[in-house]
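Missing here: one protein chain of the complex. Every other protein chain is in place.
Here is subunit A:
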Amino acid sequence: MTATTTTPTESAYAAGSFAPAPGAARLPAMIRAQAALETRMLLRNGEQLLLTVVIPALLLVLFSGVDIVDTGAGRSVDFLAPGVLALAVLSTAFTGQAIATGFERRYGVLKRLGASPLPRWALLTAKTCSVLVTELLQVALLTVIAFALGWSPHGNPLAVLVLLLLGTAAFSGLGLLMAGTLRAEATLAAANLVFLLLLVGGGVIVPMDKFPGGVRPVLELLPVSALSDGLRDVLQHGAAMPWGDLGILAVWAVAGLAAAGRFFRWE
């Protein structure tokens, strides 16, 4: 087509407004924009906030103040805080991410982004950044509440960081596997159910020694049990690196991410 410089146009646009000038934005800019959008979507969603912020904070406050569950020797907040931190990671990396991604798949968001200049790996990187930002906010909030309740943590901050990151990787893999294979409604139901079951049976607020000896070895292999047990070893008992729990989390992370990579359906 030739230039339309001599053609008067009634439109609000100057001629040439649509002249093709295609191209992708720079990768870091795309990932930053995508991560910011994903985070805003999460923070704007009431149900997600209930899950990621309100429930962990409430559990921490309630169970520290009221002696509902026997948390063993010592102050209950020292037992509960690590468990609630594990729950926070579970709620964001697994439950929240699974539900959000499941509905993004259902509403064609993933499909539409698949035709944009944003590569798929960059979309997943952005999702991970958004999960980490949310977790940072959760950890900050829960730490402040725990300190207010008289928490006195011990241990190596690096070990805590490694545990949280490996836990995030494990839960993300499982969450994306669920979101990418089930219908959105099924993901919604299943992710909430799993959240509830792990909340009770994963050593988050109920100590493992409350469960019968027969099921304990199985429960201890769950990712949330490994995460809460590892965090407790470090923060409550001052352990250096809880290698056993890290090993369990690593196996879940590798298996979950590999399965998600293999079975994830974008449409």
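Note that a contact is a pair of C-beta atoms (placed from the backbone, for glycine too) under 8 Å apart; a residue touches a chain by one contact, two chains touch by 3 or more; residues count from 1.
Please note the rule applied: contacts and distances are computed from a predicted model.
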Quiz prompt | UniProt protein name of the chain not shown, from "Transcriptional regulator, ArsR family", "Formate hydrogenlyase", "ABC-type xenobiotic transporter" or "Molybdopterin-synthase adenylyltransferase" | solution = "ABC-type xenobiotic transporter"
Exercise. Kindly state which of the options A:Gly16, A:Pro157 or A:Gly247 is in contact with the chain not pictured.
Key: A:Gly16
Exercise. List the residues of subunit A that touch the chain left out of this view.
Key: 1, 4, 7, 9, 11-13, 15-25, 29-30, 33-34, 37, 40-41, 44-45, 103-104, 107-109, 111-112, 114-119, 267
